[in-house]
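Handing you a structure now.
Heads up, one of the protein chains got dropped from this complex, but the rest are sitting where they should.
Letters A and B mark the chains in the order given here, with residues in each chain numbered from 1 onward.
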Amino acid sequence: MKIIRTSEEPPRPALSRRGFLQAAGVAGVAAAATACGAGGGSSGSAGSSSLRVVCESGGFAELTPVAALFKKQTGTTVTLTQLPYDGLFSRVSSELGSGALSFDVAAIDAIWLPQFAPKLAALDELFTPAVKADLFPATLDEGQIGGRYVGMPGWTNVEVLFYRRDLFESPAEQKAFKARYGYDLAPPATWQQFTDAARFFTKGGMYGTDVKGDVETEFLAHVLQAGSPGVVLDSTGAVIIDNAQHVKALEFYSSLSNQYKVAPSGAAQVGWPEAQNLFYQGKTAMTRFWAHLYRQIPSTASVYGKVGVAPMIGGSAGIAGIPGPFYLSVPAKGANTDLALKFIQFAYDHNALGIGTSLGLAARKSAFAQYAGKPGYESFTPLLTTLSAPATRSRPKTAGWQQIVDTVLVPTIQKSLTPNADFAGLLSAARGSVQSIV
Amino acid sequence: MRHALGRRPARLKISDRRFAFLLMLPACLFLAAFVLWPLLRLVIDSFFQISPLAGTRSFTGLGNYRTALESARFRNAALRTLEYTAIVVTMEFVLGLGAALLFTALGERSRLLRTAFLYPLMIAPVVAGLLWRYLLIDNFGIVNSLLARIGVLSSPGQISWLSDPHIALFSVALPDIWLTTSFMSLVLYAGLQNIPPDVVEAARIDGAGPVRMLTGIIVPLLRPVIAVALIVRGIDAVKAFDVILIQTNGGPQDATNTLSLLIYNTMTSYSQPGLASAMSVMYLIVMLAVAVVAVRMIWLPGRRAR
Partner (left out) sequence: MNALQLRPGIARVLLWGLLAVVLLLYGFPFVYLILTSFKPPLDAISVPPVFWPRAWSLVNYRSALAAPGVAAALINSLVTAVISSALALVLAVPAAYGVTRYGTGAGRVFLLVALVTRMMPPVAIGVPLISFMQALHLTDTSFGLALAQMTISLPLAVWLMAGFFEAVPAELDEAAQVDGCSRLEALRRVVLPVTAGGIAVTALFAFLASWNEFLFALLLTAIRAGTTPIAIANFQTQFGLQWGSMTALATLYSVPVILLAIVLQRHIVSGLTLGSVKG
């Protein structure tokens, strides 16, 4: 790039010194003004009338009406910040660890409580006998770590059975099913009935059900249905992941895909979003899914208006499910603890508001009872049935649970979804891995 | 020649070396503060067992290093990182060279298309990862649907790009390859422009066919350019994080769990910063060693030869 200059005058620069300084100055001021960030509310120092809540998408839906009412009645602005599920965990985890908090209240998953408990404030004063009576025992217990209540249940969830009512109530289908299997077609209540129905409806481009290899709670529900005294660990903390019930449950879970081929391919990567989409598109006749799905079916989906809900299926120990509650917790070192507690009490008092939201769930028995049986809330009775079943149990309270899920449970399920998988062998191997974590 | 006298008062002239030093100082200070200092913290942390939520911090010497080296997960992640880098760099090079040769053979008229070829460089890796996940995902991905329609696949479910552990690593490499092949082709194209015409002519007269031309003349002459491109891209491929995280987050069954992801998850999901720091330190040492060797063997000689 040779430049030949004929004159001796250096070329005049496009920007004179003064112009440059001016531009830099303006840029600097603008940068300083916006350098903090355009999003979110104020940083909410102690004593001001604002409150910061972090949650994921479900929590955002559930808490929005509560926040609005809280503002109306107390004048405090509640800022809800929505993060993706993994992001919420990372955020809360790192901030609780470092002490630099950007929130006053967090709406977090039950399985994170054991890990976060040391850094969460005790909420015992909120748990009066009246409050405790209106909460499901398992959900109440899950929020108590090390003798103190570190989370107030915000809403609870459990997996139930969704099925295509139009198919199950079609006379032609009923006749064909009776002819093939010898009993009346009805929403399945046992493992055998579920397998039969799934096999029956795998035809014409549709599948009987889905098999989810990417998530673990459904498999764990089946473990409880088989009669196991706990999932992965028992109440004393001993590892029971390779007991007979776990093996039976894994066999039932994976055979649907391996042996009976009643599920779409790629099961190893099917998680909640994929299963939901498949059901919405009419590709699966049944799905085991979280109860909130019922009120979320879009009106534009082809299955809209054709969906029925039944309690979760039962194994030899009857119906069982894994509750999936979310809790409102307060950081111990938070600057706004009093206001946070006030908000949580308020949220409990108005817990029924959550039912009107897109997630449509609550934590209090009375809230559910208020709506159960009403048209449009057909999912509540199955939800209550499943949550109250004797075999229903919550997941173990161990701090390494996330690690167990990510490194042992999900890979084991994925490995079991290959032909000729050795279920007992896989679970024995899993035992060793879990042992090293707890 | 104009004289300096009479224009302005004589300035105190600091030596050239001082001047150069002052020019580099702000950048050096920044790197020292924001890179070297965190690196130092990283090395220090690697000797401690840290539990941020419990608030404990205990010295453990080489304990973290031992745990990492004994962990099959760590060793496999390292192997996978190597595999991933090899896949990405090889494919980029082959496809990039092919594209560059194509553009060269077609001459200046292809300039517009060459520019169009550049566009993936502007796309965020996260966006590329999500896009390719969307293209390859079972049941909803359009790639399998199209391949089945034109008969390459017997059914859309035949290949599970992202859920089959045997091919998942290759599948997550696809967006990375897609993003940077254009960079490779650009660099190689520029290199091809600089090949002396007489050498090519001489080879043609000697009767060299296209294959001979490629292996005997073009690639050897391009060696310095190829070397730089491979080193740069190799470094980037080893670091790959966003693309893989957003597509599979390490699954299925750890098939795409490279070192970057393992370190990230160990730090955040499993809350073990001490162990993650030890892994990072080992990672860095190896990277440095390899890069120093590569630079010494390939790049510097090229420079000195000039």
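Assume contacts are C-beta pairs under 8 Å (C-beta built on N, C-alpha and C of every residue); 3 or more make two chains touch, one makes a residue touch a chain.
None of these values were measured; they are calculated from a predicted model.
Undergrad: Write down which of B:Leu53, B:Val88, B:Ala173 or B:Leu186 is the residue touching the left-out chain.
TA: B:Leu186
Undergrad: List the residues of chain B that touch the chain left out of this view.
TA: Contacting residues on chain B, toward the hidden partner: 1-4, 7-8, 11, 16-17, 19-24, 26-28, 30-31, 34-35, 37-39, 41-42, 45, 99, 101-108, 110, 113-127, 130-132, 134-135, 139-142, 145-146, 156, 178, 181-183, 186-187, 189-197, 199-201, 218, 224-225, 227-229, 232, 235, 238-239, 241-242, 246, 259-260, 263-264, 267, 273, 276-277, 280, 283-284, 287-288, 291, 295, 299, 302-303, 306.
Undergrad: In the complete complex, the non-displayed chain touches which residues of chain A?
TA: Residue positions of chain A that touch the missing chain: 1-3, 5, 8-14, 17, 27, 31-32, 34-41, 43, 52, 54, 56-58, 60, 79-85, 87, 90-91, 94-95, 98, 100, 102-103, 272-274, 276-278, 280-281, 283, 290, 292-293, 298, 300-301.
We take it that only the chains that are shown with their structure count from here on.
Undergrad: Taking each chain's centre as the mean of its CA atoms, how far is chain A from chain B in angstrom?
TA: The computed centroid separation for chain A versus chain B comes out at 35 Å.
Undergrad: For a test of understanding, state which residues of chain B touch chain A in their complex under the given definition.
TA: My answer: residues 1-2, 52-55, 73, 137-140, 157, 160, 162-165, 248-249, 251-254, 265, 268-271.
Undergrad: Inside the complex, what are the residues of chain A that reach chain B?
TA: 8, 86, 89-90, 93-94, 96-98, 115-116, 118-119, 213-214, 264-270, 274, 277-278, 283, 400, 402-403, 406-407, 410-411, 414-415
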